[in-house]
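Take this structure, written in structure tokens, and hold onto it; I'll ask about it next.
Only one protein chain is missing from this complex, and each of the others stays in its spot.
Order as written gives the chain letters A and B; numbering starts at 1 within each chain.
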Amino acid sequence: MAVTAVEVVYRGIFQKSLSRNICRTIVLAARKEGKIGTAFGRYGDSPERNGIPAKYFAIVADDPTELEETLAAYEPKEVAVTIVVDDTLCKGVESWAWYGLQPINELTVEGGTVLVTSIQPEEDLVKDMHVKDVPYNLSIIKGAKSFSGLWVYKDDHTDVRILGALAKVCPNLVGLEAYVDTIAEQSDDELKAHSARRAYDRVSVSPVEPGQGNPEEPFSFDKPGWTKMGEAIVIPGIEVGGGFRGGEGGYQPVRNDVFKKFSTRTMRPVINFETCTKCTLCWLQCPDSCFDVTPEGLYDSDMESCCGCGVCEDVCPVPDCVTMVNEEVFDDNSSQHDHWKRDRDGYMKWLDEMIVVAKSEKEVGAGRSHGFREWGEYQKQIEMTGVAGDD
Amino acid sequence: MTTEVKDTALEREELISGAEAIAIACALADVDVITAYPIRPYDTVMQFVSKLIADGELKCEYIVAESEHSQFEIVKHASAVGARVFSGSSGVGWFYAFEALAVTCGLRLPVVAMVGNRALDDPGAFGCEHNDALAVRDLGWMLRWVDTAQEAMDAAFMAWRVAEDKRVFLPCAISTDGAFLTHSQQIVMIPDKRLVDEFLPPYDRGEFVLHPDNPITIAPQVNEDWLMEIRRQTDAAMRRARDVITEAHNDLKRIFNRGGDDPFIEEYMTDDADVVLVGMGTLALPLKVTVRRLREQGRKVGFVRIKWFRPFPQPELRAVLSRFKAVGIIDRDYSLGSPDNGGVLYNEVRSALYDGDKRVPIVGYIAGLGGREVTVPMTTEMFDYTQKVADTGIIEEPLRWIGVRD
Partner (left out) sequence: MTLTSTLPMIRGVHNSPLEEYFTSGHRTCQGCESALVMKLMVKASGPRTIVLGSTGCMYVANTTYYSTPWVVPWMHTQLGSAGSAAVGTAAGLKALMNKNKIKDEPINIISFCGDGGGADMGLSAISAALTHMAYNHLILMYDNESYANTDIQVSGSSPWGANSTFSPPGKLHRIMNQRWKKNMAPMLAVGHPGVKYIATACASYAVDFMNKIRKGLKYSGPAFIHSYDPCPKGWDYDPMYSHELGMLAVEAGIWVQYEIEEGKLVLNGPSRMIAQGRRQRKPVVEFLKRQGRFAHFVDEDVDYYQSRIDEMWEKWWLPGVIPLFNEAGEPKG
């Protein structure tokens, strides 16, 4: 193919610098092979919000005319490689109201690759990704997701490892040596080129067959036209809501049904309803009004609207009553309170398992890393654990 | 019996300026919220408004804002809760409000404003130019130019009636030429409140009213998936305005017995004319005089005055102007760098006639900028050159500045 496009699907702000680095380096490396390209963030994603799925693109062509042909459509309609820098995005992305849930592999061409940084096993990721009717490949670069904030970049080599892996899974885009040369020009750190080469050697590639994956139909919406839309830029407000699950007692707000926000989530709160003191703080301090109030005064987080910020865990005064757990381990958005009411023992056992997952991830340094926590933190982390995947 | 007739007189006569006429219209229309900020020459209307309020003849919330931007933001929001509103400005003041003027259209709020047309700074100038009001011509404002104090008052009633019609819901600006109309007094017939009530129904914001009983969200942030549809809706509203204006015009004639033949344009001595000039606002006065003098000399000349600039009277102008041998367009404005370096009106009329059955030769004249008087000799000069074009069929100079010192 004379023109090759790749996309980086990333977490808004937390991975903005990472995805820009990846796409810029692709295009600069392509120049070394005499090709031409362009790199751009999807304008519609700006202004970016922390955690909300966003996209960056790199397009490489053999000559400027071919590049122009592709650029006639601002956003590529298909890509050779979908680079996913946070594996929880594999469940699908909803960037705006009315976008619906877009499968992570939606733009990936037949025979193309979804390249994910993850410590999950292949089968778990395949299970998350929506089925496609054409075959494609799943490639994994072993490593925890790399998040940093707006001002301070965590230079843990995730960008160069992805580029090394990309050379392997999509050699007709840019070859490994061009990446290595470009990386060497950009940084004095010789280890970075080394990291790229290691990723090239180690990246896994396995086929995903048509029909494999999450069979659910992702939610979608049909947008009305101008004759059907309300005039004067007026839309009805949301109803105020009422009792918990429509019954007497408690309270459940009505929620925006065309923007659910859960694809922003990388961790979700799990709640111990038995140690909860009903202090109200998780509910009161939740910026997304996620908590339904049960008739007995407990708080059940609505998993369609929770974006996983973690404020509830931070404000909860009871140890392990609200625990943020990696989103990867969940299969659906069902109610924890329903689960607990239905099967208390089962729920408590499951809860214990979840808390173990959360604690063990923290121990291996794969726990929460949503942006900046303290001056010098990233340097310390890299000193402690080495660069990502430097195993 | 005589006394009774006198008590219930349906109109009274007063000597007032265009600005005062609009102020009285505010009282008769029972306007709810008015905002003021001083800038010459429009601000005389607010001087009259404030006196009417002080004397108890106008009951409304009257807010002297701290800027034109706030003036128009305040009435915009008052209009959203269902209040009939009025504001106004001139020149750079109108431009200071520009953001508010722009958003009012998309919000489909029937704000009615008076523009006392004034030249734009720099240098600071008080005199009349039309560039201020014309600057909003692309945004969804209905734009009306008036000629007399009487017409200013009638146009104000029309403005609320058309703007507040739910088929339209667009803002409307009444342009009154600075000084010539804002500051000179004429005899005006003031209708009784009963007539005004018959012509002008109350403002009903209906399903769009912002109130706790009607919990709606107005103007949420939009992305590229929706804005084109919203623009198309506003476009449809402006298209519908033509019929609503015609309806209102017919009612105005019926109830007030005024308003002329056509809602959109006024023709003066055009029936057998070979050459006509086209213009807006108070330059109609010297033009009508010139037409009469030239007619006395046996020349077949006439004048067409455009009353509504938005919606633009394309069908009317196409039908009327094609009858003549040559047409001259007078702009009290400029559009620097535009085709032929002409004025706004010149380019609009030419564009409107492009697909007509007969394409009449058109020349443009820029005159009367910065409040300079458009005199009978000037308009005579325009007729002479337009006649030459009619006679020769050759346009040597498509655009002339008239009355400028070399």
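Methods note: a contact is a pair of C-beta atoms (placed from the backbone, for glycine too) under 8 Å apart; a residue touches a chain by one contact, two chains touch by 3 or more.
Since the structure is predicted, the reported quantities are computational estimates derived from the model, not experimental observations.
Remark: the omitted chain is touched by one listed residue; of B:H77, B:R137 or B:H183 this is B:H77. For the chain left out of this panel, the touching residue among A:V134, A:V205 or A:V258 is A:V258. Set against the missing chain, the residues A:D87, A:D128, A:D302 or A:E328 yield one that touches it, A:D302. If you put the hidden chain back, the residue from A:P135, A:G175 or A:G371 that touches it is A:G371. Not every partner is drawn; the one left out touches chain B at residues 30, 32-33, 59-61, 63, 65-67, 69-70, 73-83, 85, 99-100, 103, 202, 210-212, 214-223, 226.
Within the entire complex, the positions of chain A that touch the omitted partner chain are 12-13, 46-52, 96-98, 149-152, 223-224, 229, 233, 235, 237-241, 250-251, 253-261, 264, 279-281, 284-290, 293, 302, 305, 307-311, 313-315, 324, 368-375.
Here is the rule we use: only the chains that are shown with their structure count from here on.
Centres computed as Cα averages put chain A at a distance of 55 Å from chain B.
Interface residues of chain B facing chain A in the complex, by the touch rule stated above, are 106-109, 169, 207-208, 215-220, 222-226, 228-230, 232-233, 236-237. Listing the residues of chain A that touch chain B in their complex gives 44, 96, 98, 223, 225-226, 229, 231-237.
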